[in-house]
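All protein chains but one are shown at their positions in the complex.
Going by the order they are written in, the chains are A and B; count residues from 1 in each one.
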Amino acid sequence: MSPSFSALLGRVDVSDRTAGRLQRAVAGGVLAFLYLPILIVILLSFTPERNPSFPMPGLSLKWYEALVENSAFTDAIVFSTKLAVACAFVSGFVGLMAGFGLARTAPSGGFLDERKLRILFSLPIIIPFIITGIGGLVFFNVLGIYGSFTSLLVGHVMITLPFTTLVIASGLSGLDESVEEAARNLGATQLRAYYEVTIPMIMPSIVAAMLFAFILSFNNFVQTFFWLSFTDQTLPVLIYGRIRLTYDPTLNAVGTVLIVFSLVVTVTAERASKRLLT
Amino acid sequence: MGIRDDTERLNLSLDSLVGGRSVWFVPDVRLIPGLVWVVFVLGGSILTMVLYSFMVDPLSGDFTITFEFYREFFSKALYRTVMIDSLVIALKTTLGTLLVGYPLAYYIAVHSDHRNLLLLVVIAPIWINEVIRTFAWMLILNTNGVINYVLVDLLGVLDDPLRLMNTETAVVIGLVHPLLPYMIVPIIASLLRIDFSEIEAARNLGATKLQAFYEVTLPQTVSGIAAGATFVFVLSSGAYLAPVLLGGSGNNMIANFIGLMFSEGQNWNFGAVLAVIYSAVIVVLFVAVGLVGDLELGGATDLEGDQ
Partner (left out) sequence: MTEPILSVTDLTKSYGRTVAVDDVSFEVENGEFFSFLGPSGCGKTTTLRMIAGLETPTSGSIEMNGEDLTAVPLHERDVSMVFQTFALFPNKTVGENVGFGLKMDRVPKAERRERVAEYLDLVDMPGFEDRDPTNLSGGQQQRVALARALITEPSILLLDEPLSSLDLKLRKNMRFELKRIQDELDTTFIYVTHDQDEALSMSDRIMLLNAGEREQVGTPQELYSRPASEFAADFIGDTNLFRGAVARTNGSTASVELRGLSTALESVRNPIGAREGDSVVLSVRPEHIDVSTASSGQVVGQVETVTFYGNSTRLLVDVDGERVLVEVGGREGAVSLERNQSVHLQFDSDRAALLEA
């Protein structure tokens, strides 16, 4: 089978130029597939009409106005922001500690070596979301905190911790350990050495980790959907409810805001984490 | 004097805490808060869920052990069908991401002068809200959506609009789109490891471009494909949003069934059974692919670090 198939391929040959064009065309097509849906949401957010129709009869900001005036959306934005900010700080701090631990643990050997710890810390994102979602639902009920802000925070920290830990650990792994030792040698206590030297040196990683945690928390749907009580709504859960109900053009506006916001935050985070390397 | 002593002591104990001494079997104290989250919260979640799969109502103190719920699962064909259907959709999604993703991965790894920028462009969408992305596909696939507008109104190829929404195809498309980066990134990584003088050598020996690709390049990217396929398969098999919003009532996947049991159905025991069995399938898959060891930094975190 294989040699004959290969021989078949041998009959087909194209010039370098044609091959190049073909590859560019396919690559362009796939990129279009990736971004077209996003662009359509953005485009439709500016239509003056209630129902989507093409070509668009004109441009309007009325759905953005509708968004600002809709207290359900603004309340959800405020709630999601609170949660995501709290999550960024808690996950950032816990991840900072864990990142240090990870970076300073022997790579292999021992009951818990770095390799095993990395797998352990990656588990919350390797395990399917539905499992952590309903597992958390049951567990928070057992603890008696189901539906509270605390339970959401605990849950969001769990699902963002792999990111904060590993981003900070990778920032630390590029660090010359003797810089911290030099500070200690010159009379700084361990805490002082962190404050004076180590933390400032990995600040870009910490900022990146917190931004990632923020955006992951802000955008999370599946787990949050199961963890939320009826009193509060995060923005993604609210949007989901609205989508199931009926078509609402305000969704395009809120979607556009979310898309732009997410991209700005993550590209910033990306650049922050890279600044460390250059 | 006393105060100074106390602050010194406090300083020392804080120092030993932040200074990374090992405690019991934990190699560094600073790992403890993170481990609490992973072991207590994640472990606790999974443990209580497992308990519910064979105990009637452990929350209220009823620890009676019964395998009734498991028996129910195996006695009704419906649940097996849902499980198998979910895995089939996951398989189709995996093939879809491979077919769509490989050419772009190849272009980025081999031909692009702006590799890092394109990589960022490919990865960036994973940070966009998945509800919005699924909503975008509704706008495209609807009876009066973008595709039908192009085919019926703009080009006039069709007289009647296609029924795309609420089909399995819609679910697969809605899954291929967000999962594409998870396939592309490992393939790019494996392509970058190839020494391209090998391909020049093959070409030099008379192979056509396609032959050189088939004989030299493709076999060397199998590890990347396997890693990408595992991620996409696992993530898509557990999909929740796309089946609900794009598949309609007829295309529920396993996650939707599990969710149903925990919300409207209010049958936690049976939901737990579904979750345990689904998890078991995923674990078996991981072990079978033999990637457990290599997955630690692949996938999602790879998308992080390697951008």
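As a convention for this text, a contact is a pair of C-beta atoms (placed from the backbone, for glycine too) under 8 Å apart; a residue touches a chain by one contact, two chains touch by 3 or more.
All values reported here derive from a predicted model rather than from experimental measurement.
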Answer for the absent chain's shown contacts is A
The one of A:Ala27, A:Ala183 or A:Ile239 in touch with the missing chain is A:Ala183
Residues on subunit A facing the left-out chain by the touch rule are 109, 176, 178-179, 181-189, 192, 196-197, 200-201
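By definition in this document, only the chains that are shown with their structure count from here on.
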Note: subunit B sits from subunit A at a C-alpha centroid distance in Å of 14
Within their complex, subunit A touches subunit B through residues 5-6, 9-14, 19-20, 23-24, 26-27, 30-31, 33-38, 40-41, 44, 51-54, 93-95, 97-98, 100-102, 104-106, 110-113, 115, 117-139, 141-142, 154-155, 157-158, 161-163, 165-167, 170, 189-191, 194, 212, 215, 219, 221-222, 225-226, 236, 239-240, 243-244, 251, 255, 258-259, 262-263, 265-267, 270
Within their complex, subunit B touches subunit A through residues 11, 14-16, 18-20, 25-35, 37-38, 41-42, 44-46, 48-49, 52, 58-59, 100-101, 103-104, 106-108, 111, 120-122, 124-125, 127-140, 144-146, 149, 153-154, 177, 180, 207-211, 214-215, 234-235, 237-238, 240-241, 244-245, 254-255, 258-259, 262-263, 268, 271-272, 275, 278-279, 282, 292-293, 295-297, 299-301, 304-305, 307
